[in-house]
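Quick one: the structure is below, and I'll ask about it shortly.
Shown here: the complex without one of its protein chains, the others still in place.
Take a look at chain A:
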């Protein structure tokens, strides 16, 4: 490990280069049965290596920070970000530190953005847990532990249910792998009790990428059969998204109760409900909540677009262009077309041109 240059414990101090930032060499000698879809190095991921802090290297130095952060924000709320000017970088590239609100968002962003092209540059994304505070680390471990205990209990419960009841194969079984994330999103667009159809979040103005793979612990449509993993043959599940939340034991039973409810009524957990126990809320609900909050904010004529209710640290992103539906200029094209059609209709019909008929060649 490279010797640290200073003891600056502030997360915004001069950055040190650590071994886990380096990209390891890809392993090329794996036998086929355990070779994955993507080339990977031989590396073990533990909860210590993961973090809600990501470092993104290889960003072209052409002033694309807003675009980069918008891209990151697709995977979840970004709390803070800043360029790491002192970190060693290749010529004409920049390095950024991005702090996500949740580890699962960071995991998704790392998976989707690492080794991807971005404005002509190749991004290298890695976790940087050294930026965590003691409290960050503690919470990370606690969340992870709670999730594991919940997942294991859930699995045991389902096993019991399976053994207890002879189940018929469910025709409505909804696969939960990454390939079907778009389909899943469409399901969540089903109108809820308020009749409000929630659409894809447009707040970033960015073309929406398919959602990262998720394991839905809280299954909104009442189907308990969800345990489809998203690992590849090398066990790299750390790349999958496991939406962890601090689950109290009581709330897991409330999840079960809602699973048994009538499938017609869609139970929507919002962040405003049950403030006493922290609830697990699927990410699509977050997006819908965010959109609703934005609409409410727009009604109150707020000009700042905040991703969450906390004050935004760092330079603000450019605002999405505001559209005035009453503007006359919006109808310009339609009017032009109408006028042209009127002109065309007013011109008298021309004589049909006589067609010259070519004699057909007989073979």
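Just a few scattered comments:
Simple rule for what comes next: contacts are C-beta pairs under 8 Å (C-beta built on N, C-alpha and C of every residue); 3 or more make two chains touch, one makes a residue touch a chain; residues count from 1.
In this section, contacts and distances are computed from a predicted model.
Its UniProt record calls the unshown chain "Armadillo repeat-containing protein 7", which is the correct pick from "Armadillo repeat-containing protein 7", "5-taurinomethyluridine-[tRNA] synthase subunit GTPB3, mitochondrial", "Leucine carboxyl methyltransferase 1" or "AP complex subunit beta". Across the entire complex, the residue among A:233, A:292 or A:338 in touch with the chain not shown is A:233.
Only one of A:17, A:141 or A:341 touches the chain withheld from this view, namely A:141. Mapped onto chain A, the footprint of the missing chain covers residues 1, 3-4, 7, 9, 19-20, 27, 29-31, 33-34, 42-49, 129-134, 136-138, 141, 144-145, 147-149, 151-152, 155, 173, 175, 177, 227-229, 231-238.
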